[in-house]
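A single protein chain has been omitted; all remaining protein chains appear in their positions.
Note that the chains take the letters A and B in the order they are written out, and that residue 1 is the start of every chain.
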Amino acid sequence: MKISGTYYLPLPPERAYQLLQDPEVLAKAMPGCERLEKIAENEYRMKMKVVLASLAGNFDTRVRIADQTVPSSFRLLVEGSGRPGFLQGDGLLKLAPSGAGTEVSFNGDVQVGGTMAAVGQRLLDGTAKRLIKKFFESLSQAASAATA
Amino acid sequence: MATTITKVETLVGKRVRRREDPRLITGTATYVEDVQIPGMHYAAVVRSPRAAANIRSINTKAASEAPGVVAVFTGKDTENVGPVPCGASLPGLRVPHHHILATKRVYFVGHPVAVVIARDRYLAQDAADLVEVDYDVVPAVTEPERALSQGAPAVHPQWPDNIAFTYHQDGGDVDKAFAEAEVVVKQRIISQRLIPTAMETRGVVAEWRAADRQLNIYTSTQIPHLVRTLVAGMLALEENRVRVITPEVGGGFGSKLNVYAEEALMGFVAQQINRPVKWIESRRENFLCTIHGRGHVDYYELAAKRDGTILGIKLKIIQDLGAYHQLLTPLIPTLSVLMMPGIYNTPNVRADIVGVFTNCVPTDAYRGAGRPEATHGIERMVDILADELNLDPAEVRLKNFVPKDKFPFATATGLTYDSGDYAAPLKKALDMVGYHKLRQEQADLRKQGKWLGIGISTYGEICAIGPSPATPAGGWESATVKIEPSGKVTVMTGTCPHGQGEETSFAQIVADELGVDIDDVLVIRGDTAIVQYGIGTFGSRATAIGGTALYFALQDLKAKIKKFAAMFLESEEVTFSGGKVISNSNGQSKSLCELAAASYRALQLPPNTEPGLVATRFWEPPNFTFPFGAHIVVTEIDGQTGEVKIRRYVAVDDCGNIINPMLVDGQVHGGVAQGLGQALWEQAVYDENGQLVTGELMDYAVPKAHMMPWIESDHTITPSPVNPLGVKGVGEAGTIGCSPAVVNSVVDALSPLGVRHIDMPLTPEKIWKFMAGSRS
Partner (left out) sequence: MIPQKFEYTVPKNLDDALRLLASGAKPLAGGMSLIPMMKLRLATPERLVDLAKLKDLNYIRESGSDLRVGATTTHYDVENSALLLRRCPLLAETAAAIGDLQVRNMGTIGGSVAHADPAADYPAALQALEAKLALRSGKSERTVTAKDFFEDAFTTALSPEEIVLEIIVPTEDTATGTVYEKVVQPASGFAIVGIAVRIRRSAGKIGFARIGVTGIANCSYRATAAEAALEGKAGSDADIQAAAALVTTGVDANSDLHASAVYRRHLATVHAARAITAALSRCA
């Protein structure tokens, strides 16, 4: 499934770039993330809890940041598995100055497997959009707090 | 003395109510899930969530220590159990070794990796969730043409081209035919992958009695004796100490014409844990790991004259086999080749098959097994030809039919069609639907911007499978008829009806032949300890072959009864009627009970005659049988949304003589339902990573009652010369005739837009895109 979108962060690109790679900030922004633990340079393990109606799944997830071009782009790779199934996300994030802040655009691919893929087909598009929206909203809040 | 013998009404040909129904519809029948054996444990199978991966490790520690668990087995434990068998042999066929549990690698989502046994099914599932498998994921390929392309991932590393076999067949002189053709039409046609969706999923109960070296397997199957032979082989057990019992089966449609890993696996488990064990397939497992149907990408070329005479046909089939061969997987597309000319008088054909491995569950027989694909193809091509030449599609068909006086007819693919009158059902159907008025209405509606379509399919089908040299395991069928001392009759049939109704139709045959009350006749099947070896129920064969075996056994029995009758009535010239055996000359009679009792009491025996009344026959059919028919479908397309509505469905089917018209109706209705499913709603969809995204009935649209049109069903009767009953078989014909009629109808509706072909399923969005695309 292809996903893409554009979000605005009220921080200049260099600051925004740092923020997007700050494990504390990512931990708060990732949906249902409970902990982010560094396992290698630019690689983190976390437990992600996704709740969707009565479906509640704990996902053992690995997050990796790659292909860094400070301050304009990087790749975010997410791999998670849990009882409801597994997911893999690979997204390219681009940062460009926009007024006083930064326009973050992303383009990526999300693969889902296991039980969720079998029964959740119609929800994937909508859920991906929601989770990404929440992710960026949370980042926005963190960004605003950072500038405050 | 002249006598009048009052003949009791005969039952063959009548709509006798099904004797299996009372228990089926009151929930008192026994299915595998109802089998309870003291000490029985439950199995939960752990399956791969990945389509292609190497297994790095499997950790079963937590699972084996979970509450209630008595054992956990993985591929290492079952390595030496024989592979899941493929019964089909083709020259050069590549056969991957199909372990019952994956050993080093998984090849499709759902591939069984481990099995957990616990004292109840809930604890078994809880523990199964604790099995940890470390997968090293590798790329998967799920689409057959992609699997054939340069650089595609190898499903089986040892065969990087993903080709399991190729097959070629020529008939006549197809190059000459194409060279002389005045017109050639070409089309790529897809018969999409389908999920058979029997209402009852699969299930197995296995019980091992160590002291007797006896293994009992209860399984929901269409072929109990073949399962016994093959599973005994897989487990290296003595075949005569393996018993397969088939209780009620809630539908098979070909998906249970197979030997599955779980059948041997449960036998293995029962031996290991020394307790009975039960495994019941969940619906999700059924979608993932029970065979799928169809899976063709077909390239057709038709050569013809401008007057519509078909000169030759070329067909290339790309068959999606899945990751392994199940029992008949590679054989199914060869059945398509056999029927590629349809019922047309065309001697020039060329067929090529490429069997392709994909990271999906295997395909195998599903209602029609290769013939729906072939009929869909040729019937679409005939319509495309008619469209190209601006000829009426009914006229093109009539012009090309094998004429009525040419039977038995040798086809270009090496078959001999037994009997046929192809024009008769078409003419009847055209009449029933009011064809010419409809064409006029269509023209009028087109002026109003409305879309009405009339689709015809005239099909022939090959069934009553079949002469043994042409089958992998033998194609004969067996029957034993016994009359007990009290006069009650028991039939043991080697077929395995699973909803078709032979418990009733066979009893009708017996009742008429022996002159007994139908309620005094019991028809048994499905227990290898009770019933003599049989082949099973599939390929629309049970009545044509099994019924014929029964018929001959009855003749043997009658001959013997006549001998006993002669002792009392002084003549073998007798009539069986009303429970009596009546002398034709003097009207004296003896009840069948008395004669039966006499045969067992044996106070006095006729010359050269043994006591008892039992007859067994194994009947080898000299040929297949070839039912045929015409379906006409009238559709209305919603011009704004692309939604297809069926206004009328007319089916005229010829299955030869009819034993029970109600059973035949049922087969036609059910067959059409599954044909409509393919045409309009169903498709098994795998994403590019091999995830089955149509994983539940929430996303896979099996037709429900409210979605069905009213089926106007009629028949012509052209008896088959192949068997004395004159019966042809009808179980699959409805499905075969249906899908091309529907697609032809919709394409016909849209022909003003220049639409030539649309692939199934004809979803509203697909039709809308065609309409929008054509208009723009």
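The criterion applied here is as follows: a contact is a pair of C-beta atoms (placed from the backbone, for glycine too) under 8 Å apart; a residue touches a chain by one contact, two chains touch by 3 or more.
Note that the coordinates shown come from a computational prediction; the quantities given were computed from them, not determined experimentally.
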item: Option from B:Tyr122, B:Trp159 or B:Tyr600 whose C-beta touches the chain left out; value: B:Tyr122
item: From B:Glu484, B:Asp699 or B:Asp759, residue that would touch the chain that is not displayed; value: B:Asp699
item: Per the touch definition above, residue among A:Ala27, A:Ala96 or A:Leu123 touching the missing chain; value: A:Leu123
item: Missing-partner contacts on chain B, residue numbers; value: 44, 121-122, 124-126, 129, 282-284, 640-641, 681, 685, 693-694, 697-702, 704, 707, 763-765, 768-769
item: Chain A residues touching the omitted chain (full complex); value: 52-57, 83-84, 115-116, 119, 121-127, 129-130
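Convention: only the chains that are shown with their structure count from here on.
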item: Whole-Å separation of chain centres (CA-atom averages), chain A against chain B; value: 49
item: Residues of chain A that touch chain B when the two form their complex; value: 83, 85-86, 111-115, 117-119, 121-122
item: In the complex, chain B residues that touch chain A; value: 49-50, 109, 129, 284, 287-288, 687, 689, 691-696, 698-699
